[in-house]
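Note that this complex is displayed minus one protein chain, with the remaining chains in position.
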Amino acid sequence: MIVEFGHFSVVAALLVALALGVVGHVSAVNSVWRSLVATLASCQLLLLAIGFAVLVRAFLVSDFSVAYVAENSNSLLPWYYRVSATWGAHEGSFLLWILIMGVWTWAVSLGCRRLPDEIFGRVLGTMGLLNFGFLLFLLSTSSPFERLLPAAPPEGADLNPLLQDFGLIVHPPLLYTGYVGFAVAFSFAVAALIGGRLDAAWARWSRPWTNVAWAFLTVGIALGSWWAYYELGWGGWWFWDPVENASFMPWLAGTALIHSLAVTEKRGAFKSWTALLAIAAFSLSLLGAFIVRSGVLTSVHAFAVDPERGLFVLALLAIAVGGALAIYGVRAPTIMSRARYGGFSRELLLLVNNAILVVALAFVLHGTLYPLAHEAMTGGEKTSVGAPYFNRGFVPLMCVLACFLALAPVARWKRTPLSLLKNSGLMCVAALCMGLVLPLVLGGAFKVGAAVAVALGIWIMLVHGADVWRRRNSTTRGYLGMTIAHIGFAVALMGIGVTSEFSREVDVRMAVGDSVELNGVTYRFAALRRIEGPNYVADRAEFVTDSGVHLYPEKRHYPVRDQVMTEAGIAAGFVRDLYIALGSALPDGAWGVRIQDKPMVRWVWLGALLMAFGGVLAVTDPRYRRLRATDGLREARGSPWATSGAGPEPSAGEREGAPLARRKREPKAPAVGHSPTT
Amino acid sequence: MNTRRRNRLVAIVFVLGGTAVTAALVLTALDENINLFYPPERVVGGEAPAGVTIRAGGMVADGSVEHDDSGLGVSFVLTDYQGSDFVVRYVGILPDLFREGQGILVTGELDDERVFQASQVLAKHDENYMPPELAGIAEAESSTPPDPHAGAP
Partner (left out) sequence: MNRARLFIPMAVFAVLACFLFLGFTLRDPHELPSALIDRPFPDFDLPILGKPGARATRADLVGQRRLVNVWATWCPTCLAEHGELSRIANETGLSVIGINYKDDPSEASRWLARHGDPYDYNIVDVSGDFGVEIGVYGAPETFLVDAEGTIRYKRVGDVNEDIWREELQPAIAALEALR
C-alpha cells in the first residue's frame, strides 16, 4: 500500500506542476494569483519528497514486489548502497531529477519572492511546465512504482557492481542538481523574453542561480571523472565518451553564460546573446538526458535502452527548446545595445571568452553527434569518433582561452589603459621561463604540452595573485570568487598538461614474488589473498614499492550477477598517484598487471573543486541580497516594471548600483610595484 | 566609424571567425580520427582496409582464446556465428567482461596477413548495455547472465 501511496503522491505532483505552470503565467498578468504560486511550489516539493521517500523505503526494506527494486537491489546489499540504488537505474534516477527540479522550484519561490509579479510568476510558471513534462515522461514510460504482482520474486537481481561505490552515491545527485539548475536560468530567460524585459536587472537576478547550478555541475563532472579513474580500472580520467560529453556540453555553455551574464548585468550589453546561452545551457542538459536515456549513441555509461523513452525525451526537448527559441525569435529585441566599449576592454575579453567556449562547444557537439549523422547519411555505416579528434581541437582552444584568462584581472570595462598591461607582460615572461624549466627539472624531460600548460597556469596564477594583493583592502566576495575560480582553472590546466605528458604505464605479467620497475619505482608483487566482501568474493593482491608504499588492487566477483570487477589499488598523492590494476589471471597462475605512475592527476579535480568553490563564493556577495531588496522597494513604489516594451536599457547597469561596485573595484592608479613577484 | 557600427562589426567578425575556426578544427581533426566499424563478414570479405585504424566487432569464439606462454600477448577468434571468423591479436590487459561467447569491440589495424592487431578491446560494460554496433550482428550474441531488463517492457 505504501508504494501505491508514493505513486499517487507523484501523480498528484504532476497535477500540481501543471497548476503551477498555469497559475504562474496567469499571475504574471493578474497578481491576485501570486500568493498561490509559492504555495503550489511548496506543495509540489512535498509531494515529490513523499514519492521519493517511499521509493527509498522500498529499497531499504527490500520490497521486491516493486519491479524496479527487484531489478536493482538485493538483500545482501549494504544499506547505503540500497539507498543509492534508488537512483542506480533509469526510473529512479529520473525521479531524483524531478525531485531536484522540485527543490529548485521551491528555492526560487523563496529566494525570489521579492521580485516583481511579472517575472516571479513567469519564472515559476515555466519551471512548473517543465516539471510537468518531466513527470508526464516518468509516469507514462518509466514509473519506478510498478509492481510485480501477484508473484513477487524472493530475491532481487542486485545493483550493477560498477555502481556499488561511493562515487556513484553522490555523483548523480550533484550532476542532476547542475543540469536541472540550468532550468532556472532557462526559465528566467524565457520569462524575461515573454515580458520583453531582457535587461541588467534580469541578468542580476539569474546570476546567483546560474552560478550555483554551474558549481554543482562542475563538482558533478569532476566526481564522475574521479569515479571513472578509480573504478573503471583503466586509470584514465576523461574518455570523450558520449555520456561524458553530454555532461560537458552544458558545462561549456554554462561557463559561457556566467561570463556573458556579467557583461549583461554590468554593462547592459550582449542581452540577446545571454538569453540564447541560457536557453542553450538547459537545452544541452536535456540533450544529455536524451543521449543517456535513449541509447542513441554508444557509451559504456548509457542506461538500458528503450526507444519509447528516447522518443519521449526527444519530444520534450523539441517542445521546450523549440518553444523557447520561438519566443526568442518573436520577442528578442532587434535593436543593438548602445553600450560602448573600446578596443581592449573587459567586454571584449568576455566576448572572446564566449566565442572560444562556444566554438569548443560546437566542436564537441559535432564530434558527439557525428556518428549519428554519418549513419543517417550513409544508410547504416557505423563509425565512432576517437579521443584524438577531441584533443586535437579542444586542447588548442583551451590554451588560447587560458591566454585571455591571464589578461582578465587587468582588463577594465569600456577601455583598458595599456600601461596596465606592462605588469602582466612581465609576469608572462616569468611564467614562460618557469614553464620551460619546471617540468624539465622535476619531470626530467622536455614536453611541449606540459611546458605550455605549466607556463599558462603559472601566468594566470601570478596575474590573479598580484591583482588580489593590489586590491587587498577592497576585495568583494564576487571578485574573490572569480579569482579563485580562475586559479582553479589554472590548477586543472597544469594537472591536465603534466599528467597527460608525464604519465607512465606498463602492462606486465607477474606472479607473486616478481618485481617490476617503472619510472624509478620498484613494485613487488608481495602476496595474493582471497577475501570475502558482503556480496562478493575477491582476489586481493598486495604490492609493495621500494619506498614502502603498499597497494591493494582487487579482482572482485559478484555472484548474483556473475560479474567481475577490477578495484584498482591507488596510492594517492598531491604530487603523484601510483596506480595498480589487476588484469585477468593467466593459465599458469600469473596475473596480467597494469601499473601506472600518474603525476599531478589530482590537480585536475582539485582545480574543478576550486572553480566550483569560486562560483559559490561569488553568490554570497552581499551585493546580490542588497540589490534584491532595492528591487523590492522599487516594485513597492510602483516604478517602471509595468512597461513591457522591448526597448533596451543601456543605462540599466549604471542606474542600479553598479557604478558603486565598480568604483570600489577600480582604483585609479595601478599599483605596479606591489605584486609579490617583483 | 561610430561605436554602434563598430560593435556590430565586432559581432559579425566574431560570428564569422567562430564559424570558420570551428569548421577548420572539425575538418582537420575529423580527417584521421573517425574509425569505421566493420562486422566480421566485411573483415573476412576483404572490404576492410589493411593498415588503417578501424573498429570491428563480433563474439569471441568458444575455445579460441590463447594466451602466450610469457608476456601478455593473447589471440582469439571473433565470429558472427554465420561463418565469418577472423583472428585478433592483442597485447595487454583484457577487460573484465572479456570471455568466450561475449560480444567484443576491437579497435586496431589489419596487418598484411589479415590478422587484426588490436590496440583496444572493449567488452559490453554491463548486461544492460549492448554496443549498438553489435546489434546488427547479434543473431548469435551470447547472453550474459542474469538480465532482468531484457524483458522489461
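Letters A and B mark the chains as written, and numbering starts fresh at 1 in each.
As a working rule, contacts are C-beta pairs under 8 Å (C-beta built on N, C-alpha and C of every residue); 3 or more make two chains touch, one makes a residue touch a chain.
Note that this is a predicted model, so its numbers are computed, not measured.
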item	value
Among A:196, A:310, A:465 or A:573, the residue in touch with the chain that has been omitted	A:310
Candidate in contact with the missing chain, chosen from A:120, A:270, A:290 or A:363	A:290
Touch criterion as defined above, residue of A:15, A:373 or A:572 at the omitted chain	A:373
Full-complex contact with the absent chain, from A:70, A:219 or A:612	A:70
Touching residues on chain A - with respect to the absent chain	64, 67, 70-71, 148, 151, 153, 155-157, 272, 276, 279, 283, 287, 290, 294-296, 305-307, 310-311, 314, 317-318, 321-322, 325-326, 328-330, 332, 334, 369, 372-373, 375-376, 380, 560, 562
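By definition in this document, only the chains that are shown with their structure count from here on.
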item	value
Residues on chain B engaged by chain A in the complex (per definition of touch)	3-4, 7-8, 10, 14, 17-18, 21-22, 25-26, 28-30, 32-37, 53, 55, 67, 69-72, 91-94, 96-98, 107, 122, 125-133, 136, 144-146, 148-149, 152
Residues of chain A that touch chain B when the two form their complex	67, 70-71, 89, 157-158, 160, 162, 233, 295, 297-305, 336-341, 348, 351, 355, 358-359, 362-363, 366-367, 370, 374, 380-386, 388-390, 392-393, 397, 507-509, 560-566, 581, 583-584, 586-588, 592-594
